[in-house]
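First the structure, then my questions, so here it is.
A single protein chain has been omitted from the complex, and every remaining protein chain is retained in its original position.
This part shows chain A:
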Amino acid sequence: MAPYDDWNKYDNEEDEELQDDSFFDAKKDVILVCIDCSSSMLQVRDDPENEGEKTSHLFAALNTAMQLQKRKVITGPNDSFGIFLFNTSRKADSSRTQVSELKQNTFLYQPPGPISAPTIQQLIELLNGGPEGLLEEFPPSNQVPLADVFTGCNWVIRDGAPKTATKRVFLITDEDNPHPGRGSEQMITAAKNVFDDLLKLGVMVEPFFIQTDDKTFNVNQFYSSVMQHTPLDDEDEDGGLNEAVSIARIEDLLAQMKFREITKRALFSVPFELAKGLTIGVKGYGLVTEQKKGEYKYFVDLGDRLEPAVIKTTLLDEDRQAEIDKSTYVYGMAAVGANTSTNDDDIEEEGIAPTKIVKPGQRPFYTPEEMKSFRTLGLEPGFKLLGFKPRKELKFEDNVKHSLFIYPDENTYSGSKRTFTALLKSMAKKKVIALALGLVRRNATPTIYAVLPQEEDREEMEPGGFHIIPMPFADDIRSAPVEEGFIASDELKDAARQWINKMTIKSGYVPDSYPNPALAYHYEQLEASAFQEPYDADEFEDLTEPNVDMIHKKAGPLLKQWKLDLLDDHSATYVSPITGSKRKADAAVDVRDVMSKFKAGALSKFKVDELKV
């Protein structure tokens, strides 16, 4: 792993695009998990997953909350987390000073705050008591008016959440009709009003409704009126009952939460010009991005505690030891070789800052604005459609970076959704991709993107939209260093086919099956350290390792046969190097048929290349 200093430097100099992301990282996320503790939630049942074990909905919900906190350590270490319970007669400890007096039968188990080892451990301890323990800890009460629950959330968040944070309430309940019978209208109105207040404060409520075989959850009983289900005027993020409400079995709660654990944040919002006069708005999201281990930080041991060190990197004129204000930077080529005064090598060795000396009034360097214009070539952020090609023209090897996902933004151009959808349907039907020129941010570089349609798949929770895949430039394509080799005979190929037949994974590549082992190993050790528990490396399971038992069971003998065939194979045809295959070397830019490119005027082009000396 690169030491911290290098890391910094890379960020500063090599890729100014990267800096942009910090903006998003800096925005904190606050999640308040709000759990129903009614008697049905507390009811102890057999655990379907682990035989002989007991569970309850509350137990599972708290367990999920704990898992979520652990995950947040990785995905959002600066985020805040809290747990709020309702329908419980548990009283607040008098010792704890709660700023706002909470409503009756609600209990703030864990005030929103940064995730920390002790709070997670406390929760783990609570869970160690089992579902029966929870019954004692949080005895159920009468049904609290939902309005009071929301009011409680409101106060708790107001007291405990930083104002700039994104604030969300994860509501977990199995009761689809908390206020039946008379007066329900008033209860709905009251709850709706408080819910609207939450929205106004920028708090989103994400419900997780639990249903079982015996007890289904009907949103229309109560909740659809309270969290007004308004898919038409709600632009997926402005609140309201979320489009895809989670109604699931308790076992799936964690999986459901994974869809929402990270606040959906657009990376960019730009116009997409399909043609002159036809521009729509789109927002871009990163659906696949490498999750890295957190970098180590520097700390100072103050005896009683560790204090993180603040790192300040400044640029200075070494000769003068003077810090230079960022606004005065200008940009140019390394001064080595540009220094007209003396021999540069000597200067370098003496450790004196290289300089460039010009006459007064002359400007030898570029301004930051000029640098930006070189980078963007004057383009404004946005996409411009260039045309369409058959899907198969998007080659496996045309890849350098991860893809992004775009979805229409009706707020910038009305009519974006219908136009986007029409384009999506048409492209999917015709099996084509589009090519588009794009600049995703003001300091990004113009890139050609392949625009790949994805139709909605409700089963798989795959949204409709376009994946945009950055195409490599000629500059990014490396030539093949191996030009000839042994080609296996048909017999050998058939032998290989035998064992390949036995090793097919029908579902395709499903990322969920492959958690990053290095990341998991790192965080398990970090967690053990933070919890001050010993870590047993032997218990670690790497799910990315091949299932060799299965391979041998299914394909072992066939592999053996293939190996034997390989040993016996005398028919392998060696294609001897053809002299004068220079042309291939010349153009061996990539794996496609080289000839096609050179069909037209190959020789003249060749000659011209050589003229470059």
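Throughout what follows, a residue touches a chain if its C-beta (ideal position, glycine included) is under 8 Å from a C-beta of that chain, and two chains touch if they have at least 3 such contacts; residues count from 1.
FYI, contacts and distances are computed from a predicted model.
Undergrad: Can you match the unshown chain of the complex to its UniProt protein name from these: "AP-2 complex subunit alpha", "ATP-dependent DNA helicase II subunit 2", "Large ribosomal subunit protein uL23m" or "Piso0_000490 protein"?
TA: "ATP-dependent DNA helicase II subunit 2"
Undergrad: Looking at A:Pro48, A:Pro77, A:Gly129 or A:Pro180, which makes contact with the chain not pictured?
TA: The one listed residue touching the chain not shown is A:Pro77.
Undergrad: Identify the residue among A:Glu49, A:Glu136, A:Asp214 or A:Glu545 that touches the chain left out of the display.
TA: Result: among the candidates, A:Glu545 touches the missing chain.
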